[in-house]
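Of the protein chains in this complex, one is absent; all others appear in place.
Letters are used for the chains, namely A and B, taken in the order the chains are written, and counting of residues starts over at 1 for each.
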Amino acid sequence: MLTLQPYLTLAAIVFGIGVMGIIINRKNIIILLMCTELLLLAVNFNFIAFSYFNQDITGQIFVFFILTVAAAEAAIGLAILVVLYRNKNSIDVQKLQTLRE
Amino acid sequence: MYELSLIALITPLIVGLLAGFVGSRINKSFTHWMTTLGIFISFAISCWILIEIFLNPGLLLNQNIYEWMSIAGFNFKAGILVDNLTASMMVVVTFISLMVHIYSIGYMRDDPGYHRFFCYISLFTFAMLLLVISNNLLQLFFGWEGVGLMSYLLIGFWYKKESAIKANFKAFIINRVGDMGLILGIAVIFSVIGSLDYQMIFDSSTELVNTKITIINDYSVSGITLACLLLFIGAMGKSAQMPLHVWLPDSMEGPTPISALIHAATMVTAGVYMVARMSPLFELSSMALSVVLIVGATTAICSGLLGIVQFDIKRIIAYSTISQLGYMIVAAGVSAYSASIFHLMTHAFFKSLLFLAAGSVIIALHHEQDIRKMGGLRQYMPITYIAALIGSLSLIGFPGFAGFFSKDALIEAVAHSSNLGSEFAYYCVLIGVVITALYTFRFLFVVFHGDSRYKGDNQIKESSWVILIPLILLSIPSIIIAWPTLGILVFGDFFSNSIQQMSSYELFGYKYQSPLNFLIHAFSGPVIYLSLIGIITAWVCYIKMPHFPEKISNKFAIIYKVLVNKYYFDYFYEKVVAKNTTKLGLVFWNFGDIKIIDDFLVNGTAIRIQKLSTISKKLQSGYIYHYALMMVIGLSLFLAWIIIN
Partner (left out) sequence: MSFIEIIFYVFASILVLTSLGVILFKNPVYSAISLIVSFITSAALWLLLQAEFLAIVLILVYVGAVMVLFLFVVMMLNIDDVMRTSKFNKMAPFALFIGLIVVAELITLIWFRSDQFSMVPVSTGVLDSGVSNTVLLGTTLFTDYLYLFEIAGFILLLAIIVSISLTMRRREGLKRQIVSEQVNIDQTKRMKLVDLKNERN
């Protein structure tokens, strides 16, 4: 049987990849949203692992809700993206600078 | 007696403040009546206290009024000490102050700063009374500084005159140099004994003797010598001993009444008073006494010489004051404190008389002060002439006058002393007698005798009665005050509970019987004859052969030049001390203040904040990934912290 640690390590690695993706991404916003999905996936992993190892169903319930919210958030994020594209005609992250000092 | 002495102390303060703040709104009459009345009350109370002390010998009041401050176990109290010495000083101070108040009514009549003047002299009287009436060194210092301040304000009374401003700076700064010594002396006493109260200091003075204070690595002095020397430096500053004497001639820039009050009778005697008051301490240190002696003797003779070559009427009398102060200090140096205080009292009377007479002359000639432009005033101003004559005779020690007794007693004590330096001092004071007579009668002959050289267009007439009455009132003590008081004050033990000194026979080598006896005894000493030599010389030089002085000054041109330049003291102070200090101050200002504090600290802080904010402005780039990076960096720091803990 596997111990808990490989699962958590795996989740940590995926989380790290997601974070790096957000930072080094300069091409387009869709990648940004996909990296957000990756982060959420890593967190879900953690919950499921703990739920299995503590024999507590609460972890899976939480994942349930996280999935719900993630879906809603993806939808809204894409809607915003569409409107952004309509206004700026591009989805380059580097052009989104209007809030600068 | 406690409440009365408090009233005597506070009344000048109250009337002074009233005159200053309210007097200008009411009128001149109110101001001068009120202040004169206040000082008169003080004078009456002082006389009453003195009479009480005469009637009840051994009466002494040493009481603390309130506790001023209590720090770390040290209690500083404000208190009153009224003993024989204090009472005598109080009478002298208030009497002279009263005379000056009355005199100023006439002298300052047309001056626009009338009310301010009366306010200042009343406040000065308060400060001087505070000085003599205190029972601890801290309060003495307070009064010391107070008289210094009022002296500054009064010397620069005509503040629009540039020479007056320079003079008052000079007075204050040189006083400050002396005060530094005083503060250090007080500090030494405080650090060794732990209290500033007179009684406690005198009781534990042996502690000071036994304490050795190290100055530099291997060189140490006894605590008492150090304390006495430092205290004496303070006295040098206040009582215009050499080399700190240069402020007093320049202080003649102030109005004549204050020259009489402050720089003849009261403030400059504060130093002598302090030395007398600290006599138990000075007695324990023979080295300090020798220093005192030598400084006083040098001052007496050197400033006397300067008095011969002055042409300003007030400056002659100023140098005379310095010389006489030297005499008083010499008396203190040979441990004859009672003679010193006695000479202080008589000097107060006749010197202020001389100053006021000079003021009368100045006013009558419409502010002319050069004696070369005066002459033959005897016929126009007879009363002033007689007053000046009485003052001069007293000053030179003409037999029978008050000054004679005090000066003679003093010289006897010097002759009989065995302190180190007393022989030098003896010769100095003897020569000083000749010189005193010389310059005094030069002053008298040139101003009042001979032909009138006044070129002004106004008629010279005698001054008003307001000016003459103080002259008359001061002439009386100048003549007679010594007769009743000589025996008790000088040779008796009147001051025995205030001053510590040896018995009079040891001190003076003369068994005292009566003033007349003393007078006759004095004819066997050299003093009277020396003063006679001086008078004759002056007569020869200035009446018989008026061109003689000029010939002498041409012959001894170098000496004359040195004397006219006042031994180059002023030159030295100005060119060396003041110039370098100013340079140092400029360095501090330019570099220290402007560069470091203004540019580096104040402006620099603003500039650095601005630069920092310019850099940190770049954090707000508007890019999401920069913000995400910041968040991640924060996250990593937080995780690191969790790991470490």
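Please note the rule applied: a residue touches a chain if its C-beta (ideal position, glycine included) is under 8 Å from a C-beta of that chain, and two chains touch if they have at least 3 such contacts.
Bear in mind the structure is a predicted one, so any value in this text is a computation, not a measurement.
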Contact residues on subunit A toward the hidden chain run 1-10, 12-21, 23-28, 30-31, 33-35, 37-38, 41, 44-45, 48-58, 60-61, 63-65, 67-76, 78-83, 85, 90-92
Contact residues on subunit B toward the hidden chain run 625, 629, 632-633, 635-636, 639-640, 642-643
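Quick note on the criterion: only the chains that are shown with their structure count from here on.
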Chain centres from averaged Cα atoms put subunit A and subunit B apart, in whole Å, by 91
Given the complex, residues on subunit B that touch subunit A span 617-618, 620-625, 628-629, 632
Touching subunit B in the complex, subunit A uses residues 19, 22-26, 32, 93-94, 96-101
